[in-house]
Structures are given as C-alpha cells and as structure tokens.
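Submitted below is the structure of interest, expressed as structure tokens.
For this depiction, one protein chain was excluded, whereas all remaining protein chains were kept in their positions.
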Amino acid sequence: MSILTTLELLPLVGVLALALSPKADALLAKRIALGFSLLVAAVSAVMASQFKLSASGFQFVESRSWIPNFGINYAVGIDGISLVLILLTTILVPIVILAGWNESEGGRWSTKTFYILILISEAMMIGVFAATDVFLFYVIFEAMLIPVYFLIGGYGRGERAAAALKFLLYSLLGGLLMLAALIGTYIISTNQIGGTFDLTKLSTMQIDAPTQNWLFLGFFIAFAIKAPLWPFHTWLPSAAKAATPGTSILLLGVMDKVGTYGMIRFCMTLFPDATKTFTPVIITLAVISILYGAFLAIGQKDINGLIAFTSISHFGVITLGIFAMTTQGLTGATFYMVNHGFSTAALFMTAGWMVARRKSSQIDDFGGLQRVTPILAWSFFIAGLSALALPGLSSFISEFLVLAGTFTRYPIAAIFATLGIILAALYVLIAVQKSLHGEVKPGNESLTDLILREKIALAPVIALIILLGFYPKPVLDVINPTTGVVMQHAGVVDPAVKVGK
Amino acid sequence: MTTSNLLVYLIALPLISSALLLILGRKADKWGHLLATLVSGSAFVIGVLEFFAMRSRSGDARPATQHIFTWMSVGSFQVDASLLLDQLSIAFVLLITGVGTLIHIYSIAYMSHDRDRRRFFAYLNLFIAAMLLLVLGDSYLNLYVGWEGVGLASYLLIGFWNQKPAYATAAKKAFVANRVGDVGLSLAIMIAFAQFGTVSFAGVKEHAHHASPAALTAIGAMLLLAAAGKSAQFPLQSWLGDAMAGPTPVSALIHAATMVTAGVYLITRSNFIFDASATAQLLVVIVGAITLLFGAIVGTAKDDIKKALAASTMSQIGYMILATGLGPIGYAFAIMHLITHGFFKAGMFLGAGSVMHGMDDEVNMRRFGGLARFMPITTVTFGLGYLAIIGVPPFAGFYSKDKIIETAFNAGGLKGILLGGAALLGAAITAFYMTRVVVLTFAGSKRWDDKAHPHESPALMWIPMAILAVGSVTSGFLLASGNAMVNWLQPIVDPHHHEHGEEFLKPIVVSTMAIVVVVLGVLAAIVKYRTVPVEAPTEVSVFTKAARKDLYQDSFNEAVLMRPGQKLTSGLLFTDKSIVDGAVKAVGFSLQTIAGWIRNLQNGFIRTYALVMLIGLLALIATVWVVTL
Partner (left out) sequence: MDISNYLYLSAILFTIGAVGVVVRRNAIVVFMCVELMLNATNLAFVTFSRIHGNLDGQVASFFTMVVAACEVVIGLAIIVTIYRSRRSASIDDASLLKR
C-alpha cells in the first residue's frame, strides 16, 4: 500500500473513530477530528518530502483491479499539480476544524456527524486529486457532493436547504454530462486500445475532431460548473451564503479547484485538439467571469456573497491562465489554485468570525471594527489585500504570471483581465471601509477580539500568504516540471519573444 | 558593477521594525517611535556610506548590485530579487532616508498626543521600506512591489484617522486612482516581457532599440499612465488633494517629497524607452505641461493651507514630468528639481503642520493671519521654502526650475515655445499662489478667534524644519555648481553624450524672464490680499469657482466613471438575478410545472387507475393490431 493510499484512508480511520465515540461528547469529537486531520497533514508532509522534483510522470503510483470487466482500476499517483493541491487540502482541513470550533452548533445533527462529514470530505478531496483512473475520478467527483450537501443543508444558515439542493442538482447535472462523455471515451478506447479508463493510456488515443469536441464539452461543462465559470456560477453565491465558514473554505478553497484541476488533467490531456478549438470561447468566458464577478462583488451587501463573487472573478483568472497555454499562464494558474485556497480561507475565516460576533452578515451592519476589534480587523484587511493581489503577497505572483503568460498569446484578453485589478481594489476597499473604518456603529461596541484558538488557526494561513509572496520558489519548482509535461503533451510551445534572447 | 551586501539592510531594517511594531501592538507604545526613528536614521547612515563608497569608485564600477534570491523562475520568465544602487537610485535613497528621518523626528512631537503614535511610526517605516524597494529594485517587477507597497503605506497613512468617514474615503480614492496607474505598469511589464523576454532594467535597456516603434510607444504610454497615477498627474490627479486627510508629516514625506515623485523616477529609469519613442515623449510633455498649469490654477483658490500646498506639489511634479519628456538633458534637471522640491516642499508642509499644531488643527488660511509674530521660526523656515519654490536666486528652486523652463524653450519650434510658455506661465502663477499662502498665513492682521493660542512648536519639530530650510537655500546651488547633478547622472540618463542643439534662448534671458514673471505674480498677490475676509467670498468669477472645485475633476470623474460604474454594477446585479440565475430557475420551474401536470393523474381514485389501465390496454392492442396489419 503506497503512502498515497494511506493518506486517503487515514481520514476514514478518523471517521471510524468518530463513529465509535459517544454522541454526547462534542469536545471529544472535535479533538478526534483535529488529531486525525493533523496526522493527515503530517503524513502529507512526509509524502511531499519524498516527492522527486526531477522525475516526470506520476509518482507513488498504485494500481489495483477494481472492476476488471470494464478495465476499471483503483489507480492513484500524483505529479506536481496534484501534490500542491493535496497539500492545500491537508493544510486547510485542520485549520478549518480549529477555526470553526463551534460552528457545528445550531445544526440539524450532532457535532460528531459534522466532523464525520468533514473527514469524509477530506478523504475524497485527497482521492480526487490522486486518481489516475478516469472512472475512479468520476466516482469520487460525484460522491464528494454528498458530504458537502449535508454540511450545507444540515449545518448552514438561512435558506440552507434550498442552497444545498441547488448546489447538488447543479453539480449532478455537470456530473451527468461528464458521465456521458466518460462512457463515450470508454467506447472509443474499446475500439482503439482495448477498454480502459487509465488516464495515461487514454491520452495516447487518436480521436477524430467532431467526437473529440463533444467529449471535450461533456467534461468541460462539468468542470466549468464546478469551478465555477460564468454563466454556470449561480449556485456558488447561495451556497456560500448558506454554508458555515468552514464548509465554504472546503468548498471554494479546495473542492472547486477540482474543476480547474480537471480542465488541466482531463480536458487538455485527453482532448488536446478540441481544447485548441474551444480556447477562444473559453478565454472569452474567463474574461467575462473576471469582470462580471468583480462588478457583482462590488454590488454585494452580504459579506459571504462578496467573497463568493471575488472567487468567481479569481476562478476566471485561473481558467484564463490554463487556456492561455503558456508556461507562465499554466504555472500561474496552478499556483493561483493554491493561493486562492489560502486567501479564500483567510477571508471566510475572518468574515465568519465577524458574522458570528455580530450575528449578521450584512456589510452595512458592521462599521468601526478597527477601533473595537483591531486584530480581527487587521486579519480581515490582510485577507482582503491578498484577494486584491497586492504585490508581496502570494496571489500577486500567480495573478501576474497568468496575466503575463496570457499577454504573450492573447494580448486583448490580458488587457481586459488586467482591468480587473482596479475592480479588485474597489470591492475589497469598499468592504473594508464599510466594515472596519468610520465610527463604531450601534451593535458593534462590545464585540470581542480574536481569542487564542482563532489566532492559532489564522496565523499559518497569513504566514503562508506572505511567505509564498516573497519566496514562491519551493512551490513553483514543484509545479514547473508538470506544466512542461502538460504543455508538451498538448503540443504547444510558448510564443517566441519579439526581440532579444 | 560592484556587489554590495549592505543594500538589503536598507529595506529589511525598516520592514522588520514596522512588522515588529504592528505585531507587538500596545506593548511597544513606549518605545515604538524611538525604534522607528533609529531604524530610519540607520538607513540614512547606510545610504551615506554607500554614497561615499560609490563616489570613490569611478566609471562603470559605480553601480552596486546585490542578488538576494531567485524570486520567480517560470519557463523563460525569470525574475530575481536583486537590488541595484546606481547614481540615480542613490539620489533617491539619500532623499528618502534623509527627509524620512527628519520627518520621523518631527512626528515624535507632532503625534505625541495621539494614542496610536506607535502605529503611525510602523506605517512610516513600512513606507520607507517600500519606497527604498521601489528605487532599489533592479527590474520592473521588483519596482512594482515597492510601487504598490508605497501605495499601501499611503493608503494606511491617509486613512490613519479613518474613524472619520471622509478620511477613509480619501484613502480609498487614493488607492483606487493608484490602481488605475498600476494597470499601466502591469501592462508595460507584460509588453516588455512579450517583446524582450525579460523585465529587468538592464535586459530591457539592452534590447530596447531593436523593438518596433509601436511597442516602445505602447510601453512608454503605459509607463506614463503608471506615473500619472502615482504622481497625481493629469488625468489621475484627483486623489492628491483629498490625500491631505493624512497627518501632516505624511503629507510632507509621502505626498510631497518622495512617493509622489516615484513617477518621475519611473520615467527617468525608463529613459531608454522614452528616448527611443518620440510619441511617448510627446505624451509625457503634454501631461507634464497640463498638470503644471492645472495644479497651479487650483492652488490659487484653495483656502485650506494643506490643499494649496498639495496643488502646488502637483504643479511642481508637472514640471519634473515635463522635464523628463525633454530628452537626455531633461532627466537630470527633473531629478534636480525633484531633490530641491523634496527639501522646500517638505519644509513648507512641516511648517504648515507647525502652524496647525499651534492653531488647534485649523487649516483654513482665512482664519490665520499675522502668525509671524507668534511663530518666528516657523515663519522663517516656511519663508525660505517659499523663496525657493518661487525661484528667487540664489535659492534652490531658482537653479532647478529655471533649467526646466530653459530646456522647455530649447525643445525647438512651436513645441518649444508652447512648453516654455506654459512653464513660464506656471512660474508666474506659482509666485502668485505661494505669496497668497504666505500673506494669508503669516502677514496681515489676526483673523482667528480668541480661543486659539498660537505658539511656536517644540524643538523636535522646528529642528527638522530648520534643516530642511537650509536644504531649500543651498541644495540648488550645490547640485548646479559645475553641473554636478548632470555629470553625476550622465552615465544613467545620457550614456551616449548627446550634443545639445542650438540654444533657442540664452540662460540669462530665461532667468530674466522668469524673475520678471515671478515678481509680477508676487506683486499681484500682495495687492490682491491686502485685506482678507474671514469667510470666503461667494461672488467670484467662474474661474475662481472652477479652481475652488479643482477644475471640476471630481465632478468629471463622478459623471464619467463612478455613476456609469454604479449603474453597470446594479444592472449586472439585476442581470445575474433575473437572467443568469433566472435561466437556472426557469429550468427548475418548468420541470416542476410538468411534474404538476403529471401528478394530477394520481388522484387516488381506484376507478381512475382502472380506467387508465383499460385505456392503456386498448392502446396497446390497437398498436399491436396496427403494426401487424
């Protein structure tokens, strides 16, 4: 059993431990969940230390026969892109548990169930990034919806049931299209190389253009809903408004990355020609997403809605980087997936604490927090700066790489996307001004500042945001070789510089 | 090239100090200001050491570099975190740390009653670090980090008293206007990368002359946009006046002496781009000329002493930008004016702060008057700055500004006459509005009410003012004697030793003209402001009204950008709710409707089910019958 499978199963062992624990003891449940998530993080660190930067292709590979009749295997393995996303997952889960220590209160079910769902999600998130069998990927991709459905519907706020249902149905629709495309791909493989779902083998097939286009669309729409890309985004704001901060972090910070991850791993790898065919359309949608998300973020009155729309804008940037198909764009997009995870986590955490203290998520209800709760205010401010990609913070590096990489191939798209940085300043600073500055508004006078537990949860995220902004090399070195492989497989090279070298 | 290991400390010391003061919080209240001042002073010492070390080297060995680590390396995109200290950046380093340290000292007294003084000093240190990174970075991307860093520091300092909504709005406005400029800088960097495959100054310089004119013009225009944002140049000038919401030392350091001159630095640093593109240069001089008149005109009508000085800053930077557009010789004069301006304008802002300190934070000049008797030191230091800015020989402004006017006239042809004329007109208006400030504040009879008790500021405040006043007197002469500044910067801005064309006007002619218009401006102001009503008269000409409203810059921005933006936002909110999400809901709704119809069949009556079965059976038989027929 490879370390990768261990990593996937470890949270499930935690689930077992939780299931055996007494229902009444909420504190014990929290401790078990935190303990196991930290253990998973430690194991993932060990795995990362064994990862070989120089090797191309998948590492820690393991394959076991699952449904031999259809050539389906339990096959896992990771390359640079999957590694950084798995690390993102394993770092964020303990932070989510610690940050939202009390957020299971007021749910429909017990605290124990809440953490069971969180750990199941973690196992699936690791699995989905590790899967190298397309069928395995699909199964986890769909199954991942279920714990999140219960997390939103059972522990959320406001119209949680409706939001959870919308999320589930929308995602299932995407999954259905992907299933159809998956079956189509399998049928083609039976004709060409003998039925298989193995990603590496499938990527060697020659598929004629019309078929490739349809199959590409099936996968792409599923990922575009997941990511979410305009105009498939409307499930996200309602889910983010209803979900607890921790769930939102897992959903937007990690799970939605499966969409953009899938675009690189499956769309580009399996259907390189169709990718090129649809690139202009997708680039347009990405640019629309960037500007549209930013404008709507400016107009949001709900703080969680604001974060949701900033994410739509940022997912536009990631998608743009992927389909610019340059080394800088692709690396920047992958790095952005990580940075967006941290920056969204910081935003949802701090906003969540603000909402929990004020008992309202309306931005207008806050005001003057800088005087009352300076540390919380600073934390929200720094998270906001990370969202507007201030140079010196990690999101700047990824955003700039995406924009520069896009500019070399699609200058017009890059110019429009760059206008987004003005809007980013607006949506962050308007929210900051309304909630932190000005006179202390009634109802805010006696809010308490961050407690030690919250500081401990937030500190690593802020530290990573700053550290990776100054010294991104360790992560970029992991991503770079994989980007090269993807580019090579898709048969694209960077545009040559006009003059000079 | 020489390597130096000290450079990184220039940035690291203030950065660490700033972080320390912010993280420690109230625990550092007692000694925070001292640490910050000490750190700023040490940076100045390092700067001086580096300066003398550089002077002792000669030729190509003068610039010093320090490679810290590889920042980004993605494919062909390689950016190092490296610092470059050359003849241009050392001038800025000395200005930033020198003036910066004086202002730290001043602020110890100025902010002594503020409960958040430690936080103020943390921001000041953050600014020093970012500004030094801006001038020391060896590539456009390193510069960009400092560029936004000073923007952040400026945002934090303008909004230092952000419990007042207007101040918080001013801070936001400054940041957003700067971001518009940042789009320009981002795009310039992207074009440079697409063209040259590198974004380091050395790399771009090496290949610049091979690039197409269109590309160079595009880079130049985008850099100019960036400079306009940071340096409050037309059309992005509107934030500077509001930025006066920040504490006065901030206005002196950031919004007069250093940060707002970053645009001049950027254009000077990119001289190889602008020298290769006449179109970009033309844009630069146009922006400079418009802004120098714009700021001067606005300055004539402001009653708020800080806003009058801010308008003056805008105008003086307009002179510098104008100079940078005038080719190799212009850069040196721009930097020279930048340094002399750093002295006299910072000095005058500190003087204004001193006046406010003595007048219970009153800023309306119509409520001053006759303060010379109560604040003799402030009056003298302010007066020396005043003489310097209007260009009275032998004060600093005389050397630097006259050189710019002269270079403008020598640009040749109609362009030269227009630019020179604009610069000369600007000088006259400058003399007018600065005289107005001095007359309204220090001369005449008292117009304040009896609650105020004007008094001279403590030594911690007037000593920095005095030092800056000395600079206002001597810096011009020192920098101009023997063409010291021109020769010092020559390897950077004029490596090919351009021969300067025929002189259109002799220096003595220009100086005479300048002195004449200055005297006229001064006299006009003295005559006009013999008596000053306490309330600003409302029956004034349209020009005064326009100048009071900053030539309608805010109304323009609101009408052209803000309101359409708000409309677009609300329109998109509606679209998202009704059309995009509406489509999603429509799918759900139609499914529900169809299901509703089908559900009607399930009425619970067995007879109905039986009938349906019967009909189904008949239909089945009929089908079979038809098919087999």
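By written order: A and B. Residues from 1 in each chain.
One rule holds for everything that comes next: contacts are C-beta pairs under 8 Å (C-beta built on N, C-alpha and C of every residue); 3 or more make two chains touch, one makes a residue touch a chain.
Just so you know, these numbers come straight off a predicted model, no measurement behind them.
Asker: Taking the whole complex into account, name the chains on display that the unshown chain touches.
Answerer: Missing chain, whole complex, touching shown chains: B.
Asker: Just one of B:166, B:459, B:610 or B:624 touches the chain that is missing; which is it?
Answerer: B:610
Asker: Which positions on chain B touch the chain that was left off?
Answerer: Listed in rising order, the touching residues are 602-607, 610-611, 614.
Everything that follows uses one rule, which is that only the chains that are shown with their structure count from here on.
Asker: How far is the middle of chain A from the middle of chain B, if each middle is the mean of its Cα atoms, in Å?
Answerer: That pair's centroid distance is 37 Å.
Asker: What residues of chain A sit close enough to touch chain B in their complex?
Answerer: Per the touch definition, chain A meets chain B at residues 166, 169-170, 230-231, 233-235, 292, 295-296, 298-299, 326-328, 331-332, 368, 370-371, 374, 378, 385, 390-392, 396-397, 400-401, 403-405, 407-408, 411, 414-415, 418-419, 421-422, 424-426, 429-430, 433, 436-440, 470-473, 476, 480, 483, 494-495, 497-501.
Asker: Write out the stretch or stretches of chain B touching chain A in their complex.
Answerer: Those residues of chain B that touch chain A are 22, 25, 69-77, 81, 141, 144-145, 147-149, 152, 155, 159, 162-165, 168-169, 172, 175-176, 179-180, 182-183, 186-187, 189-191, 193-198, 203, 206-207, 210-212, 215, 568-570, 572-573, 576, 580-581, 583-584, 588.
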